[in-house]
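Excluded from the complex is one protein chain; the other protein chains are retained at their positions.
Labels run A and B following the written order; every chain starts at residue 1.
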Amino acid sequence: MNVTQILFFFFASCAAGCALAMITRKNPVACAMWLIGTFFSVAAIYTLLGAYFIGIIQILVYAGAIMVLFLFVIMLLNLGNDYEDDIRGTGWKIAGGGAGLVIIALLGRVFSGDLPRPLGDAAGPTMLATAQAERGVVGLIGIPLYTEYVVPLQATAILLLVAVVGAVVLAKRKV
Amino acid sequence: MNEIPLSYSLGLSAILFGIGVAGVIVRRNAIVLFMCVELMLNAVNLAFVALSPYAGVEGQVFVFFVIAVAAAEAAVGLAIMIAVFRHRESVDMKNFSLLRW
Partner (left out) sequence: MLLLQEAAHGAAAAAGEGAGFHPVLPWLIVALPLLGFVLNGLLSVMAARRALPKLPPVGDPYYDHAQDDHGHAVGHAPALAPAHAAVGAGEPSEQEALDHGTDAHPVDAAAARHEAHVHDRDVHVTGANAVHAHDVHDAHAHDAAHDHGHDDHAPAGPKPFTHTLPSLIAPGVLIASFVLAVLNFLAMKSAGEGARLAIVEGWSWIPVGSLQVDAALQLDPLSIVMTLIITGVGSLIHIFSIGYMKEDPGYPRYMAYLNLFVFFMLILVLGSSYPMMFVGWEGVGLCSYLLIGFWFREKANADAGKKAFIVNRIGDFGFLVAMMLLFWNVGTLDFAGVNEALTGGGSSLVFAGPVITAIALFFFLGAAGKSAQIPLYIWLPDAMAGPTPVSALIHAATMVTAGVYLVVRSSVIYTMAPAASLVVALVGALTAIFAASIGLKQWDIKKVLAYSTVSQLGFMFAAVGMGAYAAGVFHLMTHAFFKACLFLGSGAVIHAMHHALHTAHNPADAQDMRNMGGLRKYLPITFITMGVSTLAIAGVPPFAGFFSKDEIIGAAWLGAQGTSHLSEASLFGIHGSTWMAAIGVILSIAAFMTAFYMGRMMLYTFFGDNRTGERERGHLHEGGWTLTLPLIVLGLLAVFGGFLNVEEHVPIVQLFNFGQGEALHHWLHPVLAGSDDVVAQNVGRLEEPHHALWPIALAIAIGLGGLALAVAMLGKRRLGTADAQPAYDGGVEKALYNKWYVDEFYDRTVVKPVGGLSRLFARFDMGVLDWVVDLFGRLAQMFGLAFGRLQTGQVNTYAFVLIVGVLIVLGSFVAL
């Protein structure tokens, strides 16, 4: 057991714990905060896995923008002051918990078997590190993004534009 | 650095996904529901990233896209919830059962 693995377990338990906390809080703001905690943990795991760029992007975009947006909306709607519990009844809790556990079990079963290795047995984190050394951390993602995947990139750009416009239109008051 | 076994990362991804599923079923607040969906997306992202050393850098590129789309989706979704809140003064899902039998 080396440091990486220990760190991994630590951050994994953080992530799982924060996630559990998130789904059980009554106050939506608390939920949001715990989700941010989850995101941070996951970002750490990304880093541990060698996906540095994605890790940073996770913090910047997910925790930094999306969750801020969530919090703004919660603030706008003035939620969290009701004393009414917005978690469903016991039966549903059992159903939800059961469904979750079954999913975990099935996925675990899937993942613990032999997974296909499209790049051959030689592939692995070392290969990733080699590519990274060639292109740099950002270039690792940037070059494929702007060469092979430039069309999805542009499409995503348009998507973001449309989302902005749509959000403004949907949320504005009727004038 | 030494590797983290693939199955651990995928296991974590599965756990986070399962927790997200449970949250979607159990929570009635629309915002929190949405947050659980984001959690599920994250779990999936984790799986992609975990597999990318073995399946190519496309995994991380795809994660990039997922994050971008998730952002857009969050923006629009929350805008909708604001619009809905204006009508119903509530984001509790139990009030939005017009599709009931």
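Everything below uses one rule, namely that a contact is a pair of C-beta atoms (placed from the backbone, for glycine too) under 8 Å apart; a residue touches a chain by one contact, two chains touch by 3 or more.
Treat the numbers as computed from the prediction; the structure is a model and nothing was measured.
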Among A:99, A:115, A:131 or A:160, the residue in touch with the chain that has been omitted: A:99
Touching residue (missing chain; options A:3, A:60, A:110 or A:133): A:110
Absent-chain contact - pick from B:4, B:21, B:35 or B:50: B:21
Touching residues (missing chain, whole complex) on chain B: 21, 24-28, 33, 93-94, 96-101
Chain A residues that touch the omitted chain in the full complex: 88, 92, 95-96, 99, 102-103, 106-107, 109-110
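By definition in this document, only the chains that are shown with their structure count from here on.
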Contact set on chain A toward chain B in their complex: 2, 4-5, 8, 12, 15-16, 19-20, 22-23, 28, 31-32, 35, 38-39, 42, 45-46, 48-51, 53-54, 57-58, 61-62, 65-66, 69-70, 73-74, 76-77, 79, 84, 86-88, 92-93, 95-97, 99-101, 103-104, 107-108, 111-112, 115, 117-119, 123-125, 127-128, 131, 140-141, 144-145, 149, 152, 156, 159-160, 162-164, 166-171, 173
Of all residues in chain B, those that touch chain A in their complex: 1-4, 6-29, 31-32, 34-36, 38-39, 42, 45-46, 49-58, 60-61, 63-65, 67-76, 78-83, 85-86, 91-92
